[in-house]
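Removed from the display is one protein chain of the complex; every other protein chain stays in position.
Residue numbering begins at 1 within each chain, and the chains themselves are lettered A and B in the order written.
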Amino acid sequence: MEIVPQLILNSIIAGSIYALIALGFNFVYGATKFFNLAHGVMAAIGGYAVFYFAKTLGLNLYFAVILGVALAGIVGYGLDKFIYLPLRKRKASNMVLLVASLGAMTALQAVIAILFTSRFKTISQNIGTQKLFEVLGGVITQTQLIIILVTALILAGLVFLLYKTLFGKAVRAISDDEEVAQIVGINTNKIIGYVFFIGSALAGLAGILVGFDTGIEPTMGLGLLLKGVIASVIGGVGNIYGGVLGAFLLGFVENFGIWKISGEWKDAIAFTLLIVFLIFRPRGIMNK
Amino acid sequence: MEYLIHLAILFSIYAILGVSLNLVVGYTGLLSVTHAAFYGIGAYTTAILLTKTGVGFFSSVILGIIVAIALSFLIGVVLSKFKGDYYAIGTFGFNTIIFAIFLNWQNLTMGPFGIPGISKPELLSINFANNFNFLVLALIFLGLIYFIARFITKSPFGRVLKAIREDEKAIVVFGYNTPYFKLAIFSISAAMAAVAGSLFASYLTFIDPSSFRLMESAFILAIVILGGLANLRGAILGALFLILLPEILRFVGFPPDIAAQMRQVVYGVILILVMLYRPQGLIGEYKL
Partner (left out) sequence: MNKLTKWVIGIIVVIAVVITGYFVSQNSSKVSTEQIKIGVVAPMSGNLAFLGEGIRDAMLLAQQDLGNTQYTYELIFEDDQLDSKITASAVNKLLGVNKVDAIVSFGSGPGNVVAPIAEQNNVVHLGIASDPNVAKGEFNFIHWTPPAEENKVFVEELQRRGIKKLGVFESNQQGAAAVMADLKEKLKETDIEIVTDQVFNVGEKDFRSIISKAKNSGAEIYLLMAFSPEVEVLGKQIKEAGINTPLTSIEAFELSEQVDLFEGEWYVNAASPTGDFTTKFEAKTNENPTLGAANAYDIFNLIVAATEAFKGSTKPTPNQIANELTTIKDFNGVLGNLSVDEDGIVISKAAIRMIKDGKPVDIDN
């Protein structure tokens, strides 16, 4: 069997996961203009919530997923309400918000570890017995197919939300200039709160899907987040399409990179791509 | 007593790192998260020279400085083009890449095995294997670096750095070549970090790549932010605080099965509180 079709598939799978994180991250960045490092932890919260509701309490799986997504959203909303919003009111700079989010990340991660221990857990019931599909001469599992579909759906959903609804209009106004948005009568703080809810819920969903595909651990967020940030920057930070484009580019470069270079250089490859972009196209693919 | 001497040595090493990083982050306003890379360069230079050649500790410090300056020059040329968030993300990348080199250039660094058996410094007939003597040595280095840093910040050169921080565009109008200044301070700071690395390697007598990852850079950055931006004494205070805090928390008496994770929670919450109530750090003179 030829390796290239499988590598293409692998790149698409990896790209979809990065895209899920990048979508939520970019959505929040667009409105708030700061690097929210706590975004990754929302993925862990979603994953662990499903683990708890479905595996420990034995609730219906779909119900557990909905609860997990909601919980991640609520925690994200809470972070905004109690940390980021007061900081914004004090006119804190992006860097201050970034450091505060680092604190939130550290603390939340440890809380998860206290509640669930830090051992790696799986949330899929059928280990190794998943349905396999042959696509374009490569193999893909059912979960991975779902991940790709969900990514596409979410992208469509977010685009609809941003460009076809009143709420989206408000978000875009804030994105362009928060002060002006305030002057024309938009309750920016309320809108940003909702943005945090949606963005964090998306991260939670990403965490749940990763949990089904591989598994969950309290520190899973940071690795996911870094990939999401790289994807956002090379695609164009704050740009919904850019994040997705960057995610797939990153997926392809990583997977084709380790085809020729040994696997231990994977992270270095990802960050080299980032630096190349920062040098030659610092605003990313989509932004001018 | 040995314990306190040990903590004092660690404090000296991290105070050097804090003071040197403050030159870049606090005085020039560039959020660098790659300091651990240069710290590692110094540590590896000393470790390799002391275990594989007949070079003494003090010569290895000089060589470590030279290597760090050479490397920081290459990285700095790229970084000098960036600003704000993008500067920070770029430094993320360089730290990850240099970490990958420490880990994967096995012939030179012994990769994941690390380098054991690094000897302690010897000078005349003073034996630095005694921890108290080592502490004196570390404090002397700290003093030297503090005064060099103080000299720099009080000099006309230092005033240009602050002007870059406040308004880079304005100072460009006056004909200053700002990338040159950013590059110079970045290299000076890297050279100082290398000195801390040499001390660290020789003190522990063993190093491996795990001491120089991205999170270590974040820790050093936390020292500067917490202690006080653009205040050299602030960086020293930050090092004191962040080295002592986890150790004090060893004695607080959390239940043993959650003690370690509780420390992380406290650490995270403190970062958030400082950002909320004292974003310039304890005694800082500039807000991020």
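Details
FYI, contacts are C-beta pairs under 8 Å (C-beta built on N, C-alpha and C of every residue); 3 or more make two chains touch, one makes a residue touch a chain.
Since this is a predicted model, take the numbers as computed values, not measurements.
When you scan B:W105, B:F132, B:Y180 or B:F206 for touch with the missing chain, the hit is B:F206.
Contact with the chain not shown here comes from a single listed residue; of B:H35, B:R165, B:K182 or B:R263, that residue is B:R263. Within the entire complex, the positions of subunit B that touch the omitted partner chain are 1-4, 6-7, 10, 103-104, 111-114, 116-117, 129, 200, 204-208, 210-211, 231, 237, 240-241, 244, 246-248, 250-251, 256-257, 259-261, 263-264, 282-283, 285. Residues of subunit A in touch with the missing chain: 1, 3, 6-7, 10, 13-14, 110, 113, 117-122, 127-128, 130, 132, 139, 141, 210, 214-215, 217, 219, 223, 254-255, 258-259, 262-264, 266-267.
As a convention for this text, only the chains that are shown with their structure count from here on.
Mean C-alpha positions place subunit A and subunit B at a centre distance of 31 Å. Against subunit A, in their complex, subunit B makes its touches with residues 31, 78, 81-82, 84-86, 88-90, 92-94, 96-97, 100-101, 103-104, 218, 222, 225, 258, 261-265, 267-272, 275-276, 279, 287-288.
The residues of subunit A lying in touch with subunit B in their complex are 34-35, 83, 86-87, 90, 92-100, 102-111, 113-114, 118, 226, 229, 233, 262, 264-265, 267-268, 270-272, 274-275, 278-279, 282.
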